[in-house]
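Removed from the display is one protein chain of the complex; every other protein chain stays in position.
Labels A, B and C are assigned to the chains in the order they are written; within every chain, residues are numbered from 1.
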Amino acid sequence: MIFSSDNWAGASAPVSEALTRHASGLAPAYGNDPVTEAVSRRFSEIFERDVAVFFVATGTAANALALSAYARPGGVVFSHSGAHIQVDECGAPEFFTGGGKLRGLAGANGKITPEALSAAMADHPDGNPMHGQVSAVSISQATECGTVYRSGEIRALADAAHGRGIPLHMDGARFANAVSFLGLTPAEVTWKAGVDVLSFGATKNGCWCAEAVVFFNSDNALQFPYLRKRAGHLLSKSRFAAAQFDGYLAGGHWLANAAHANGLAQTIGEGLVAAGYRLAWPVEANEVFPVLPHSVIARLRAAGAMFYEWPADNIGSDESAVRLVTSFATDPADVARFLELAAG
Amino acid sequence: MIFSSDNWAGASAPVSEALTRHASGLAPAYGNDPVTEAVSRRFSEIFERDVAVFFVATGTAANALALSAYARPGGVVFSHSGAHIQVDECGAPEFFTGGGKLRGLAGANGKITPEALSAAMADHPDGNPMHGQVSAVSISQATECGTVYRSGEIRALADAAHGRGIPLHMDGARFANAVSFLGLTPAEVTWKAGVDVLSFGATKNGCWCAEAVVFFNSDNALQFPYLRKRAGHLLSKSRFAAAQFDGYLAGGHWLANAAHANGLAQTIGEGLVAAGYRLAWPVEANEVFPVLPHSVIARLRAAGAMFYEWPADNIGSDESAVRLVTSFATDPADVARFLELAAG
Amino acid sequence: MIFSSDNWAGASAPVSEALTRHASGLAPAYGNDPVTEAVSRRFSEIFERDVAVFFVATGTAANALALSAYARPGGVVFSHSGAHIQVDECGAPEFFTGGGKLRGLAGANGKITPEALSAAMADHPDGNPMHGQVSAVSISQATECGTVYRSGEIRALADAAHGRGIPLHMDGARFANAVSFLGLTPAEVTWKAGVDVLSFGATKNGCWCAEAVVFFNSDNALQFPYLRKRAGHLLSKSRFAAAQFDGYLAGGHWLANAAHANGLAQTIGEGLVAAGYRLAWPVEANEVFPVLPHSVIARLRAAGAMFYEWPADNIGSDESAVRLVTSFATDPADVARFLELAAG
Partner (left out) sequence: MIFSSDNWAGASAPVSEALTRHASGLAPAYGNDPVTEAVSRRFSEIFERDVAVFFVATGTAANALALSAYARPGGVVFSHSGAHIQVDECGAPEFFTGGGKLRGLAGANGKITPEALSAAMADHPDGNPMHGQVSAVSISQATECGTVYRSGEIRALADAAHGRGIPLHMDGARFANAVSFLGLTPAEVTWKAGVDVLSFGATKNGCWCAEAVVFFNSDNALQFPYLRKRAGHLLSKSRFAAAQFDGYLAGGHWLANAAHANGLAQTIGEGLVAAGYRLAWPVEANEVFPVLPHSVIARLRAAGAMFYEWPADNIGSDESAVRLVTSFATDPADVARFLELAAG
């Protein structure tokens, strides 16, 4: 009954098998091998346009490097105040952007609104160096609250960003879960809605260590090979990342994994509501945030359930919000047992 | 007949099998899992003292982050002018050290001498901010010329560095090859000879993507968790790196791989000398640098041999130095055929 | 009737005369001249202990460099959300600290409270690299709201900071105004209340271009000569800064200037209240923030008054808060005329 995080899983079988399959033989290093090339082409197919794809080892690297491609001196990046780039990356975006500022915005359900974004950007008018300058907008898809931006919401934020001449970045650490939930194509969720650059996460959803930075306009990627190498994120045996993506993307495996995780999250959410608990935010991707009495939390933990408490609003003194994360590796039997215990 | 680089290989069988073995099951992320802990202990055993070990994805990250742990404003890092950190890392050490300067020193066989080091350090006396300040010395073991520092040579450089209050870093991208050549223990080649921090490379010698930064005095590692995370180099599924090291270190596999590669390099070197060619540098680890007539180079390439030309001194107009790299995956039959072709 | 800012003034007569007095003759560069040494000693006298003093050209440099002396990877600096370092320095503190994060705290009258500070620091517990690490607390004295921290308030914040092992920095761009208001000694307002490092501003209060970073414990200043030079802030003709301070500090000129400015600010504040206007914040230093009807603002501007509108809470639709800044150069006749116009 481990619901601590989706990065507690290892590698899914197709990913693991792909690594084994590509382990032998010699091939050019640094991304000039046939597997990297084939997988890069597959990204263009999946996104229905030519994209520039760069593999990196971690989601933090993907986010921070993606933002660094648009860095400006005194630049300000706008995101939700609870975004991963804000609170979980130890200043990597600030470091990689040469000291950029990350400005957090409030917003319900982990989402920022065009109104809040425009108001914040207005504090940084063009031509006044005192206040710095706008440099990028970043949204998480799915959000840190387990919710998912609709394509119209993305479009509105993209329009606001583009109106100030800055790009919209999407942190897709849980991109597959969002795509699965929306039932849209990857293109519809990204560049067709105005996204300029995507951190395409695969680690949480079945890979060992595979993230991709996807630029939808390759003109913006011209400096990226240097940014990546300067940060020590160019993998010499690039095949190792490509092979994981090979297994991950083949036959819709990535979306099947996400559907599995999302489905179990829905099951948990519905079960807890049926048992009389409330949820801090609606369940859309693979995370559930119930508010549970401390006695229930203690009972669940005593029975072996693992999860983290999580900050949320309107929490009473004898209860806490907790975060339950499902993954491709979550066992439905664990979910059933957890619900049984919670219903107590 | 691929001798382009040891990073053209994939993963060796024990490494690949270890990854598969650890792929399933759930375990804490970010290095708090049992495999990471067990492998970390194994590092302490191998080095015969308690060491602080941190996994990262690339050798450039290992080097640049290790140096950043000793960064000073206006700091100067001393290394051979042909060192990897100088010419092959796109400014990563400079970037991670906040704009440190890398000062390259000349030296025969890819090695720096205590005399050259002390003379260079004297240009940066303590207390004069104009000229910056000394911050670290870095040596490559094995060197970029395929040679190996003897323990006495390391000790002399360590003494010179310590005399100025700065650490000795060892770039061990080919550490296994160096240890195998010397026939000494890992401890004798490192901290017993004065090394303070080691980039322990495993990728070139059998792993997919596994490097470790090893601090021999954990007091110097206190900021490293933050330095690593700030650079996006903390792996969420740390098991993936630990599993590779598990396979790599078990049963002396890492040294067996190195011995295989070194032995074939010796065979190549001896065969080429027997065929009448000269070598730019002595063969000690897994690289051979023969000087070959252009006609021979053309003949070898026409037959399918792959390798890079390499800068060296005293090269005539109708010949070039080339680099031949062997690895755990090099086929002795390829070596034999190459020598046959070269003997022509 | 210029109340735009105290940095619209030039140099006061004693400062200007001191520059002229020291203009001729030859003296060692880079701070090794007798004037620099004498002025540095005077700082120790003024602060009643041995301090380490470094001149720089701007307040932003003083703040950002002071904070950089305590930088940590992934470091977080805590200040009021409206602090100069947060909103008016174009990311200089972030840049100089290697990508540190500036976390803004809410607080009445431009001040932060120990409670808010402790709560925010708790989000960054020791030993968790994800969330970065606490690195410094910075307060503005006087604040951006024209208010002044009492020594007890400073002590409480210093205790909270020191309890987490981090320093308390004071942005004293208007330090003289604060000291003058409090009627305490410079020592009582700083190190005796727990301040570790002070940006001692002189530019706004009579100098052309003279700021000093004052470390109350010189052990913390060991790297500062390098930090300053690396940022291009070591003045070659250091005499030029020292001479300004010579004129500024002699005979209590600095406090006389501040008393002049503070007194006129009080006059303005009292006059406006007497005329029926309310103030956004109490008048303590040399800034007044009245809330004025748009019609009054228009009338004042039409008559030649210059000032900026300023964000404040609880402002109606037909009124705005404005900022009126007095300085050593403010003419009491201008104040009288302004009040007459405002009373209208």
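The criterion applied here is as follows: a contact is a pair of C-beta atoms (placed from the backbone, for glycine too) under 8 Å apart; a residue touches a chain by one contact, two chains touch by 3 or more.
Computed from a predicted structure; not experimentally measured.
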Visible contact partners (per top-of-document touch definition) of the missing chain: A, B, C
Residue, one of C:Ala29, C:Ile46 or C:Val273, that touches the chain absent here: C:Ala29
Candidates C:Phe47, C:Phe95, C:Phe215 or C:Trp310 - the one touching the absent chain: C:Phe95
Among C:Leu235, C:Ile268 or C:Ala305, the residue in touch with the chain that has been omitted: C:Leu235
Contacting the left-out chain in the complete assembly, out of B:Pro14, B:Pro28 or B:Gly98: B:Gly98
Residue ranges of subunit C at the interface with the undisplayed chain: 2, 4-5, 7-13, 15-16, 19-20, 22-29, 56-65, 89-92, 95-96, 203-204, 208-209, 226, 229-237, 239-241, 329
Missing-partner contacts on subunit B, residue numbers: 73-76, 87-92, 94-102, 123, 129-132
Contact set of subunit A toward the excluded chain (per top definition): 30, 68, 72-74, 98-99, 127, 129-130, 132-133, 223, 225-230, 234
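By definition in this document, only the chains that are shown with their structure count from here on.
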Interface numbering overlap (same over half, different under half) for subunit B and subunit C: same
Centroid comparison with subunit B (C-alpha atoms), farthest chain: C
Averaged-CA centre spacing for the pair subunit C and subunit A, given as whole angstrom: 41
For subunit A paired with subunit B, centre-to-centre distance based on mean C-alpha positions, whole Å: 34
Rounded Å distance, subunit B centre to subunit C centre (Cα mean): 50
Multi-chain contact sites of subunit B, meaning residues that touch two or more partners: 226, 229-230, 234
